[in-house]
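Working notes for the structure below.
This part shows chain A:
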Amino acid sequence: MISISGLLGQAFAILLALLLAPLLSGWVGQCRAWFQSRTAPPLLLPYFMLQKLFNKDVVLAHNASSLFRAAPFVIFGCMVLACAIVPTLSTDLPFAPAADALALVGVFGLARIFIALAGMDVGTAFGSLGGRREMLVGFLAEPALLMVFFTLAMIAQSTSLVTIVETLAYRELVIYPSLAFAGIAFTFVSLAENARVPVDNPATHLELTMIHEAMILEYSGRHLALIEWAASLKLYAYSCLGLALFFPWGIAPGDNFFALVAAIPLLMFKLAIGGFLLAGIETVNAKLRIFRAPEFLGTAFMLAVLGLLVRLLLEVRV
Partner candidate 1 sequence: MPGLLSLDLLISAACAWLAIGLAGLVAPGNTRFIARFLFPLGAVIGIAVGVVALASLGGEAQVAVLAIGLPDLPFHLRLDNLSAVFALLLGFVSAGISVYAAGYFRDGKGTAPGLLCIEYHVFLASMLMVVLADDAYAFMVAWECMALSSFFLVTTDHRHEEIRRAGFIYLLIAHIGAIAILLCFGVMTGGSGDYSFAAMRQQELAPFWTSAAFLLALAGFGAKAGLVPLHVWLPEAHPAAPSPVSAMMSGVMLKTAIYGLLRVSFDLLHSTIWWWGVVALAVGLLTAIFGVLYSTVQSDMKRLLAYSSIENIGLIAVAIGLTLIFHAYGMDALAALAMTAVLYHCLAHAGFKSLLFLCTGSVLHATHERSLGKLGGLIHPMPWVAWLALAGVIAGAGLPPLSGFVSEWLLLQGFLFSPGLPHPWLNMVVPVAAALVVLVAALAGFAMVKFYGIIFLGQMREPALKDAHDAGPWEKAGLVWLALITLFLGVMPSTVILRLDAATRQLLGAGLADTLNQQGWWMLAPISAERASYEPLIVLVTIAATLLLARWLVRSLFHGRVRRGSPWDCGYHFEGPRAQDTAEGFSQPIRRIFEPVFRMQRQFPAARDAQPVYNVKVEDHFWYWCYLPIARLANWISALIVTLQGGRIAVYLMYSFITLLLLLLVARP
Partner candidate 2 sequence: MDFFVLMLAIPLVSGALLTVVGERDWAPNLNIVASLGTFLAAVGLTGEIIANGPRFAFGEQFFIDSLNVFFVSLTAFVGLTTSIFSGPYMKNEREHGRLSVPRLRLYKGMYQLFMFTMLAALTTNNLGILWVAMEAATLTTVLLVSLYRTSASLEAAWKYFILCGVGIAQALFGTILLYFAAERVLGESGNALLWTHLIDVKGSLEPTIMALSFIFLLVGYGTKVGLAPLHNWLPDAHAEGPTPVSAVLSGLLLNVALYAILRCKVLADGALPNGYAGNLMIGFGLFTLLVAAFFLSRQKDVKRMFAYSSIEHMGLITFAFGMGGPIANFAGLLHMTMHSLTKSAIFFAVGHATQKTGTQLMEHIRGLIKINPLIGWGLMLGTLAILGMPPFGVFASEFMILTHAMKHFPWATPILLLALGVAFAAIFGKVQPMVFGETTAKRLPHAPAMTPVFLHLGIVLMLGLYIPPYLTRWFHEAARMLG
Partner candidate 3 sequence: MTSSIPLSAQLINLFAAVILLLGFAMLAQRRMLSLINLFALQGFCLFLATLVAAVTTGQVHLFYSAGLTLALKVLLLPWILHRLVRQLKVKREVEALINIPTTMLVGIVLVMVAFNVALPISELSHTITRGTLGIALAVVMLAFLMMITRQKAISQVVGFLSMENGLFLAATSATYGMPMVVELGIALDVLVGVIILGVFFFQIRDQFDSLDIRHMEKLKDN
């Protein structure tokens, strides 16, 4: 049953996510700058940005609708929920039964729909372009992500993220070749979903190839702040998800307080490594033409299916 400590742990995890997410984005940006031999921006730059944006006036287009104003909050809400579900520190999450891996994909999908609709709301050329591309990436990435989850779910005999993590982290160590495929596929999907090179470039405007930025062009002030925050939350959620699924060691089992405390630095360490690698990937790859993205995601899908087949062929003893 739901325990007080569980609730506290849940609240802590959410708070940690809200706090750490901009930091992760900042860290990735900093690493990127290092890789590119640029002077790195401060690590806390995202916080300054949020502070600045929240204080600014909102400039709304004349024909922006109520949906346009509501969307940032909805997206933010979705991302907070996603972060609450993903086991970051502990597996004792009262919210975890609310949504398993499949529902998590759904929650991301809900956010995606809102951001795409918001992009179309003002009726600019870029906005609808962004919306359409976002949905394109979405429908290619979702099946791949689902297949990754399927592979894992078959290993763990469950789609519940908590159960998956518990299976992988605490039971006897088994080498699952399928996980390698699934892991690569998940990386591909994460890159696409978080608007990263090679599918999108978070650092550009004024490019005909932009996706995420094109949708949020008309946002300003606190709305933009929420969206940026939500974006970093998404990156955080994906990173944690990847860590939880493929490197689950260190996540506290149940309500073990000490393990929980120990899990925090471990998580930050893993995130730092992950951010570093992400920056590396972004640096060595070039941005793809938009119609190469389907190939990229198609590869991810193929890998995920291969993982599933490997799982079914090699690992299941009927």
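The rule is short, and it goes like this: contacts are C-beta pairs under 8 Å (C-beta built on N, C-alpha and C of every residue); 3 or more make two chains touch, one makes a residue touch a chain; residues count from 1.
With respect to how the candidates were assembled, all candidates are chains of the complex that A comes from, given by their letters.
Everything numeric here is computed off the predicted structure, so don't read it as measured data.
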Complex member touching chain A, one of 1, 2 or 3: 1
So in the complex, the part of chain A that touches candidate 1 is made up of which residues? 54-55, 57-63, 65-67, 73-74, 76-78, 80-81, 84, 95, 97-100, 102-103, 105-107, 109-110, 112-113, 116-117, 120-129, 131-133, 135-136, 138-140, 142-143, 146-147, 150, 153-154, 157-160, 163, 205-206, 214, 217-218, 220-222, 226, 290-291, 294, 301, 304-305, 308-309, 312-313, 316, 318
